[in-house]
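Okay, structure first, notes after.
A single protein chain has been omitted; all remaining protein chains appear in their positions.
Then we have subunit A:
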């Protein structure tokens, strides 16, 4: 849902494409404008020293080093505090996490810092990495005692170099460091101290788009340059509708972070979107990778440019502190595992939400919704979750139901429960200003709503009309919010009634840039309303999402929550799923979905998807099919559509476009469900081991320069390669297959392929290949929903002569897996023996102990694809009984060998022997 409509006095007026003038550029905001001037000046005067480290101030204890940074041009200005902390990776215990923290001392106003544990884990939970410190004259060297990680600090001008293995990140090597101390209006000083000394325009007030930001505290920006040495390829900085390679995009405008509800967003631009993860992974030409993470929740700009063999960047935020993390590789996988060490591991979703989601703005009433459910059954098309958008409420009052259309919500919920399906209702953050609305009254009586700069209740316009916005930054407000999810509060509630958080940037129709004024006030963890919205803008949605997840946990602590959010920040992966917002039913939007989702995965958030087949407008039938054919390979697969009025987006359930397309939809959705055991394993390896689900083509082999060129293709954890078909009428496509042999997922009889392929594409599916050496786990029987597959046996597919694969399963819905109650097996095939080793470990939960299974663990079939010859006999372990085998030749004289009922179980050790 969530078209943004401009509210005028006269009523609703539509804009038909993004209006770029509504959104600020770097030049249009004073802090970014003056930073650019400042960096120009610094570059023009090479000898200029603004910051220098005072060697005598260096202190050191355990894993920490502290020092003072003096302002070289005005020593009367209170020095900045620099603190470095060293940590070890949670996953492998190796060094390579360095936190660099810079702030002003005794500030005039407190500088906002995120509460420990919300985005970044509390330091006491991290494993410290003890360091040694020595001064080598002009340079302080800090060495990890547990490995090859170290930091060198040059004193004057201040520069910092982070090294681990062969990776080098330089901080402030171009001397862009800019720390704007709070000051009284009208105060003056001498010497170049920060960017305000280059341009002092709009320090205490500025306007944009007819809105004035009062800026009572004046300038407070923080910025610095970061250089990734030897790395031409830099990725991350979700969410932008742009290509994966941040430097390759060659935008002159910096990437902007300012969570916004952008109506009909433009593609291939660095404009801000709904969410922000200020993390990059840089890949060097030798394949080594490193990361840089700067979790500041105020408005941000990051400029990235390739320069020679290096990539240079600068990072600038409107306020707050400089809290930065250097993350070592050696590979991108390890960078991400260190990121998860710092921010926390993702939340494992319930199994059911990996199935198909069916949404539309709006299923009209109970009868309409039940008929949708019935038609899925009539057409024998599986799905798991039905979604209700804003119209299901009473006057857009969340936690209520429409008095006539959804009066009998129980009837709908009972119907869904009878087919073991679920319901999602939308719960947006804006609360209708209505003294008869209990949520409003409770929030108001506790004084938990966001205030204006004058500490008056802030009213904004959104779906319900005049609305107030809870201060989700305040933990007490979040706690009250959680009570709305209790069984006795939310009418028609169920333990598995799930939630959708939309419009949480927050979207405010009549606010500056369609959001809240920056001078609004929050309490957050303070005793009074003194945190400015500008300080916390980018975590508003993060906290809304977090509070909602906590609400579901309060309702049922042992039921895994599921909450989808549109706005997000670094760390939102700990809460739930993210989608790419209000896209369009256009081929370009299908195409950009792949790099957008891969970028999110590289930022730690793998439970992601784009609305299929585009939110706005009507898709042509071919686009409809191609998008669903791709969507079944998204981690989050939801069909959604805009409202019928205004943009006239017609009904588009799977059966709306005639028998041929319905049949194709049935087959493709079935493939999604057949692959659920593999999907669930991918999710476990992401949530519990930190491995991203969607990966770019270069991810498994960073030395493969060619792979960096392809953005229309993604891996699922390295073994399954999916090529989107991104153009109308495309009959042949190029598919780049990285090193190794690749089997056609759709045709096991086809010879394995490699390198760049020009392929004829089937109208029935997008090209999908499986790496030779992979083992996939499937359940072949079509069912109506994923819980109805629980008792079904597994089919194991082994690709190639040598293979290895993992399978994860648990009860699918509770938190018992945290006590080890799950199965995690490794299967290895050496050409003769397929060996299952149960009890494997995942980082976050340790070794599998099995038990508490409501799921079948039976393997009904093992298929070997691409064996050089057909086996003479096949036996399980020492059993004298030969197993029943069907063989069929492939088109390159190899064999597909299928073993019927091998009598083995997942979660147990066994060996299957093939004799040739």
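Note that in this section contacts are C-beta pairs under 8 Å (C-beta built on N, C-alpha and C of every residue); 3 or more make two chains touch, one makes a residue touch a chain; residues count from 1.
Keep this in mind: contacts and distances are computed from a predicted model.
Among the names given as "Ig-like domain-containing protein", "DNA primase large subunit", "Glucosidase 2 subunit beta" or "Cytochrome c oxidase subunit 4", UniProt records the absent chain under the name "Glucosidase 2 subunit beta".
From the options A:419, A:520 or A:726, the residue with contact to the unseen chain in the full assembly is A:419.
Among A:651, A:709 or A:731, the one in contact with the hidden chain is A:651. Contact with the omitted chain, checked across A:670, A:685, A:711 or A:814, is made by A:670.
Only one of A:148, A:887 or A:908 touches the chain withheld from this view, namely A:887.
In the complete assembly, the contact with the undisplayed chain comes from A:781, out of A:41, A:189 or A:781. Within the entire complex, the positions of subunit A that touch the omitted partner chain are 375, 377-380, 382, 418-420, 644-646, 648, 650-651, 670, 674, 747, 749, 780-784, 787-792, 860-861, 870, 873, 882-889, 900-901.
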